[in-house]
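With one protein chain withheld, the remaining protein chains of the complex are depicted in position.
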Amino acid sequence: MNTTAQNAVVFAVNGAEKSFGAVRALGGVDFEVAAGECVGLVGHNGAGKSTLVNIINGGLPPDSGTIRVEGTELTGRYSIAAARAHGVRCVFQELSLCPNLTVTENTRITHASLRGLGWRRRAHDLIRHKLDEIFPGHGIDCGRTISTLSIAERQMVEIATAFSETDARVKLVILDEPTSSLDAGLAAQLLAYVRRFVGDGGAVVLISHILGEILSTADRVVVMKDGKVVEQRPAADYSIDTLVAAMGSVVRARDAARPARDTSGLSPILEQRPREKTGAMDFAAYPGEIVGLAGLGGHGQTQTLVSLFMGQGGHWLSPRDSKVAFVAGDRHVDGNLPLWSILRNITITLLPDLTRFGLVRGREEQAVGRSWRERIEIRTNDLGNPILSLSGGNQQKALFARALATRAPVVLMDDPMRGVDIGTKQEVYSMLRAEAEKGRTFVWYSTEMDEVCQCDRVYVFREGRIVAELKGADVTEERVLAASFAEQAA
Amino acid sequence: MTAVAQIFRKPWIWAFVAAFGVWLVTIMFTGGASTMGLSRAALTFAAFSIIVGLGQMFVITLGPGNIDLSIPATMTLAGTVALKVMNTDNGLIIVGIAAALAVGLVIGFVNYGLIKLLRIPPIIATLSSSFLFQSTAIWYNRGLRVKPPEILADFATGSTLGLPNVAIIAFLVSVGAWVLLEKGIFGRWVSAIGQNMRAARLAGVPVDGVRFATYVLCAVLAAMGGFLLSCFSGGAALNMGAEYLLTSIAVVIIGGTAVAGGFANVPGIWGASLFLFLVVSMLNTYGASAGLRLLLTGLIIIAVIIAASRKRVR
Partner (left out) sequence: MSWLSADRLRLVVPALSLALLLGAVFWMQPRTMSYTGLNLLFNLAVPIALATIAQMLIMTVNDLDLSMGTFVSFVACVTATFLQSDPLIGVLILIGCVATYAALGVVIYLRNLPSIVVTLGMSFVWGGLAVLLLPSPGGVAPDWIRWLMTSKPPVLPMAIVASVAIAAVAHFIVMRSAFGVVIRGVGGNERSVERAGWSVLKARAATYALAGCFAVMAGICLVGLTTSADANIALRYTLLSIAGVILGGGEFVGGRVSPIGAVIGALTLTLAGSFLSFLRIPPDWQIGAQGAILIIVLAVRLLLNRRERAERSR
């Protein structure tokens, strides 16, 4: 970094730290992006990419560290509004358009200055020209409602909206998995546009699980791991193999690689075939097995778990002998019953077993609660306290107890260790092992490599499908990473 | 002292405090002359709102958007059908009761059927179905006003040990509802669904079955309330359920049940029902007009909702 580049720095953060409860998402990150450069940002789940993105777009203030935007120090005063004012835009993975409005109308929502007589024509011209520029021959009618567009078309509109300029200029655009729903041709158009935009002095931060894209488009690649930047070098210095190696850790000595289980004589306890002929692999789980679901976050693992659960029925009547129990990862959306005590949260799934003539036998319920508090060490002096009075890790333990307390032979786990401290994790790991020894089956979606490596067998997901199956000694970080990141768009 | 403090932390206490306050003010105005009469009337008339309010309570506890607007039509239809079936014959009382409850069952089926099949908000489903039930009642009734069998009429207006019979029935129903809610697995499931439907489903709660049962329960209780009310007032009138549309919702919310669902309580419904009746009779005693009574009732309901609400968290 010479001094001339310093002047052109659009955004810089130094020593950024951010913790969520006990979990340290960023541990002192230095990151900067200069005008006329495209920075590729790579790293596996939990490396801190999305936290960093949220800091750049103003949505999340760091706990410590300085922020400088276009040479002005804005630490503590940086917000979404400030980011917008400085021309920082972000294309989110989740859709941020209004589905009930037309393409033109969504442009109006983004640009408050499009008002007064003739706003519709100006908005229409603005977005049409931008779409034409980025995706020539796109064929999108800007008068159409977003909800009638295909996912790819929506993504294109979203990208064009982010690059569109009125009196407010665009200086820096963050593209978070922008090609995830675009086909190869459209992706190539976008990446070519990114090069043109950068060539005209714009700045881009590009995040993608397709490493070929990163290598062909970015000038510089920043590799993150465990909340830190572990490497950054010009893109030309990397090949896909060296990049994958940089993301992974120094290969850790595994506690005696587990031999692959012999499942040939057994019949699977849970099975699922892909709905259409998509080239995806079948899913099957055998008794006593810990099956891992791996891959980058949000590539269809949770949907698979939920459909495995829902496939077992129980919508109208509570089945006497339920085959599956579910451990939620996103506690607030899928797990906690927030008004209830810890005890009631633990016993809800087991409740039919504790009921006679429709009435819950209170004493037995108490006993179950007490024994699980001992076994899984939920730190509270009274199980009658509200569930939300517990720390995140202990809430998660209560959700574990909810599933483990049942007689269900299969337990589905939706990345349940998110935001849990290391001590708790160790306790839960040994409990899982013990339960599996007794014949219970676990289907475990995890975004953490350590956990994936503890599984007997692993299915790797990419773009909503199972793309690889790894067994026994093959379950290694390198193999999982290699399968999670595609080299090229399909 | 801690026992007192404990009691004042209960969600239902304020409804009782308010009811008692209004009772006291009314008694003082009349110089104590009407103490017995007022208390008896309060228990009698509150009984009807309690019975239908309990059903509405289970429905509201299912979570945002769950409200049964067909309660008035259910009451009218059940009362009409039952009285006509009995045709003032004392020997057909059992048949009449069965007819009223059957009406409730069918309406519950229809309501949840619409909600599930048409995938529309319960409030719209029950609103549109209520028009069908209302018309059925008009058509079935043919403008006749059948009197209830004598035994039933006497029972509905009479007392046992100084307590109005309808209040005793309301008490028994409340005990049943309390057991169902606080001790039964059904109450747990309803509450779980109201807190987070997706989490409840993933925790193994049979969501469809429980919601269905709740709508049926609500309709059956409304039918029972309509049956008692028509026996009490000497015949079914076509508009007799009308005031219970808002009353059933008001008593649930004033009684401390969460508007957003997930938490219910039975005692509060008693406090709120007594309170609402006493406010009206107090305003009557002070010579307030019908308009003022409506106005104040509305303002009280809104004030309670706002007081019980929480600020938007972002």
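Every chain is named by a letter (A and B) in the order it is written, and numbering of its residues begins at 1.
Please note the rule applied: contacts are C-beta pairs under 8 Å (C-beta built on N, C-alpha and C of every residue); 3 or more make two chains touch, one makes a residue touch a chain.
The shown structure was predicted, so the numbers you read here are calculated from the model rather than taken from an experiment.
Contact with the chain not shown here comes from a single listed residue; of B:136, B:157, B:233 or B:285, that residue is B:136. Between the chain not shown and the residues B:34, B:128 or B:233, the one that touches is B:128.
With the whole complex as reference, residues 64-65, 67, 114, 118-121, 123-124, 127-132, 134-136, 138-139, 246, 249-250, 253, 259-260, 289-299, 301-302, 305-306, 309-312 of chain B touch the missing chain. Residue positions on chain A in contact with the hidden chain: 80-81, 84, 96-101, 105-106, 108-110, 112, 114-116, 119-120, 144-145, 147-150, in rising order.
Note that only the chains that are shown with their structure count from here on.
In terms of their C-alpha centroids, the spacing between chain A and chain B amounts to 47 Å.
Only residues 306, 309-310, 314-318, 322, 325-326, 328, 333-340, 344, 348-349, 351-352, 355, 358-360, 362, 402, 406 of chain A touch chain B when the two sit together in their complex. Within the complex formed with chain A, the residues of chain B that make contact are 179-180, 183-186, 188-189, 191-192, 195-196, 198-209, 212, 258, 262-263.
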